[in-house]
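Of the protein chains in this complex, all but one are displayed in their positions.
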Amino acid sequence: MELYELTAHELSDLIKDKKASAVEITESLLNRIEETENKVESYLTVCKEEALAKAKEVQARIDKGEAKSPLAGIPMALKDNMCTEGIATTCGSKMLENFIPPYSATVVKKLAEEDAILLGKLNMDEFAMGGSNENSYFKKTKNPWDLERVPGGSSGGSAASVASGQAVFSLGSDTGGSIRQPAAFCGVVGMKPTYGTVSRFGLVAFASSLDQIGPLTKDVTDCALVLNAITGHDKMDSTSADIQYPDYTKALLNDVKGMKIGYPKEYLGKGISEDVKKAVLDAIDTYKSLGAECEEFSLPITEYAIPAYYLIACAEASSNLARYDGIKYGYRAAKYTDLLDLYKQTRSEGFGAEVKRRIMLGTYALSSGYYDAYYKKALQVRTIIKQEFDKAFSKYDFIIGPTTPTTAFKLGEKTANPLEMYLEDIYTVSVNIAGLPGLVVPCGKDSKGLPIGLQLIGKPFDESTLLRAGYTFEQNTEYHKMRPQI
Amino acid sequence: MEYEVVIGLEVHAELSTKSKIYCSCTTEFGGEENTHCCPICTGMPGVLPVLNKNVVEYAVKAGLATNCTIAEFSKQDRKNYFYPDLPKAYQTSQYDLPLCKEGYIDIEVEGEKKRIGITRIHIEEDAGKLMHDEWETGTLVDYNRCGVPLIEIVSEPDIRSAEEAKAYVENLKAILEYIEVSDCKMQEGSLRADVNLSVRPKGQKEFGTRTEMKNLNSFRSIVRAVEAETQRQINEIESGGVVVQETRRWDDNKGVSYAMRSKEEAHDYRYFPEPDLVPIVLEKEWIEKVKEALPELPDARRKRYIAEFGLPEYDAGILTSSKRLADFFEEAVSKNSNTKAVSNWIMGDLMRILKEKNLEVDQIPFPAEYLANLIGLIDKGTISGTIAKKVFEKMFDSGKDPQVIVKEEGLEVVSDEGALVEVVKKILESNPQSVADYKSGKEKAFGFLVGQAMKETRGKANPQLINKILKEELEK
Partner (left out) sequence: MKVTKETIEHVANLARLNLTEQEKEKLTTEMEDIISYVDKLNELDTSGVSPTAHVIPIKNVFREDEAKASYDREKILANAPSTENGCFKVPKVVE
């Protein structure tokens, strides 16, 4: 086995036992990137020299017994919408092609404090809008399981890099499924934590009330390790939850006996592919066989989640993306007649089609005369969605279901009809609207050999139950050991 | 036809907090361009706001001091529009749930008291500053003021004249100064007003179409803008035209206003709740505590001056119109109990010199104690009133204690009777005609002779003594 194939906790053990150094591990990852990047195209920036220098420095401190974090010396990469001081942060957009932040996001600082090694910045759909990475201005990341297919999105680079051994773990961001859907498509573990659990300070905003940073890892144990590093109250983020954060590794128990699990019938209804449905039902059987009680229930609001989601997300985005005006940073059009034209030319040339479409929809929903009919209505539906989940959680410890209706689709297959693309998010958006944690673990392959992801949805701030259930699933199945051949 | 003007004011006051509303940059005025800035107040990608605690407290104080109801649940909203002075392309403000609402303040114009309603007070952030560059090739943007906390105080359309508008802003300014939430320096733009104005035929109930004039930053410009806009609207109507609802810019140099060009999109600000900030929920007990800790307000102080110092209502009103002036008065009174004299000096010479030198009260170059000393010198007969006025001028030049000035320049009253007899004799010798006039019963001539004697001694002679000696000499 090569070092790049291992998980963070396996590598951490090797480091502890002095069987591998942070430098050797980092070199292994950098070589893997070099070998596979022309096929997978996960990275927008690779920080080779900085990573090696940091690995040397960290190893020296590990040798002195100073760097004790389980993530010390572990090479990782970040979605390119997290600000890194001195390193380009593009959001996959022409608008920010040359933007070099003067500050670092809170998560970036936290990982640095843990002595994790930053390998580089990962490709994404422009401003995290999309589900295939085809909306990146720079490149189209491929699914490592089938290079003709998409890795999912918007954290496509984050999922593809971990799946192909180009990063031990990565961070993504999830506004409507952007961690979970690519994790499912690429066969890795992905967690969207409860809203407010991971600081958003330094995460370039898409939809402020929905965005949340989370880890993409090779197994559930790594997920818990990374959560331990990145969660916590942050004074720089007013929406950060000031609570007692648990040690997530304590949740890693192989035991679901007596747990009550609900699965919404709306998540296994029309539109879902047979392969995905079968894999989810098999997973439910696995839980039953391990002593959990599984029960079907109804979440009738599901069909209204997508319209509510797109209204809220686009309205917030239209305001969040207004600052890209060619004045303070980023792209400025070469030709313009006056100030108004500078704004319009810059934004028309700097943003891609999907971003413009969502800005248009959001601006429309907030404009005079439409606010009550659209934005306010969506916020009311949000209340109902939250109430339906509350009701479900009064009966169940967690909810289980598919992540996506299908497995990874082909590049170009769904670019023609934006609405159709939006409908793909049916199983993921509710979790963001209600602010809940969602964990995706691999649970099988379809007939084409493409991975399928099982989604576990938890009560607010109850990541631990999801980790425990995910860990138990892993201990009793082999899906998390699947690796693509590139 | 006779017209009535209807005015509502939106007053913006910068709060005197140490740091900005959503970040830790200083609110200090001035500084090199873009040096009081950070990623948060310049709206860089990924940044988030965190509300300054004192902004809430200061705004609540302003609300309580203007008789507002304080909201127990309040939130912040985004007001979206593109302009180079607004780096996020939205201003964080408050839309439907402001911190304070439904208050009032009382004003008095030409002896008539009137109550002006306050619709609401909300918190928001200030914008940056635009400057034309030397070559006029473009506009330069400085974000130092960007994110300085503001309160916007919106009045009901209760104001009916330029004088009322002025009195309202004066009273509001005094209140904000008294409670120390804003330094209200109009010349630095920390207090400025938008004027909403319409006219209607006298007796008509419905309002006319209104216009808005933005950012008036002196009392003079408020008065002139109101007068000019009133006349412009009346002329428009009289000549058969209609008033157009629009935003106008007042040019104080030219004394005219212009319709602003940037009106095309009819202000669709697309307000929505700011998702990066959480609700403000205030407990009744906390609001009560803030209320109890409020200092004495202008109205209460005015009443106290009348009762405690026996000042006429007019004088008490002037003295309490500015906190700094009232503090100056009280400081002087604490050192010299001749309240009437202190009041007269402040209302007379002090105010006159401030106006001549274009100074604010806090720019008086000497402490209030020196004014008390000056009055002490007069009361003790050390200097005459005429000399005192000169000494007062010198105090403004040098900032010195009047006792020192009088000593250094030898201005003490001459009370040496022998010396003054010589002076009087000399005056009588050189003014035989006046002596003759006096003796023939013309009392006026006596005054002239006193004046001559005072002039001879350059005002230093003790006037009572001069009177006495002169009488004695003339009787001889």
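Lettered A and B in written order, each chain numbered from 1.
Quick note on the criterion: a residue touches a chain if its C-beta (ideal position, glycine included) is under 8 Å from a C-beta of that chain, and two chains touch if they have at least 3 such contacts.
Bear in mind the structure is a predicted one, so any value in this text is a computation, not a measurement.
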item	value
Option from B:Thr139, B:Thr386, B:Ser430 or B:Asn467 whose C-beta touches the chain left out	B:Thr139
Touching the absent chain when the full complex is considered, from A:Leu44, A:Cys294, A:Ile327 or A:Ala392	A:Ile327
Sole residue of A:Lys109, A:Lys356 or A:Lys445 that reaches the chain not shown, by the stated touch rule	A:Lys356
Residue in contact with the excluded chain [from A:Tyr195, A:Tyr263, A:Phe393 or A:Tyr427]	A:Tyr195
Hidden partner chain, touching residue among B:Val244, B:Val278 or B:Leu359	B:Val278
Chain not shown, touching residues in chain A	98-100, 102, 194-196, 209, 235, 238-239, 241-242, 303-304, 307-308, 310-311, 318, 322, 325-332, 336, 338-345, 347-348, 351, 356-357, 359-361, 363-364, 367, 374, 376-384, 386, 418-419, 422, 433-435, 460
Positions on chain B contacted by the hidden chain, ascending	17-19, 24-28, 32-39, 42, 50-56, 75, 82, 84, 130-133, 136-143, 249, 260-262, 265, 268, 270, 273, 275, 277-281
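To be clear about the criterion, only the chains that are shown with their structure count from here on.
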item	value
In the complex with chain A, residue positions of chain B that touch it	39, 42-51, 78, 80, 82, 84, 87-90, 139, 141, 268, 270-272, 275-278
Partner chain B, residues of chain A touching it in the complex	81-83, 89, 91, 96, 99, 101-103, 105, 200-205, 207-209, 235-239, 315-316, 318-319, 322-323, 325, 327-329, 339, 343, 363, 366-368, 371, 375
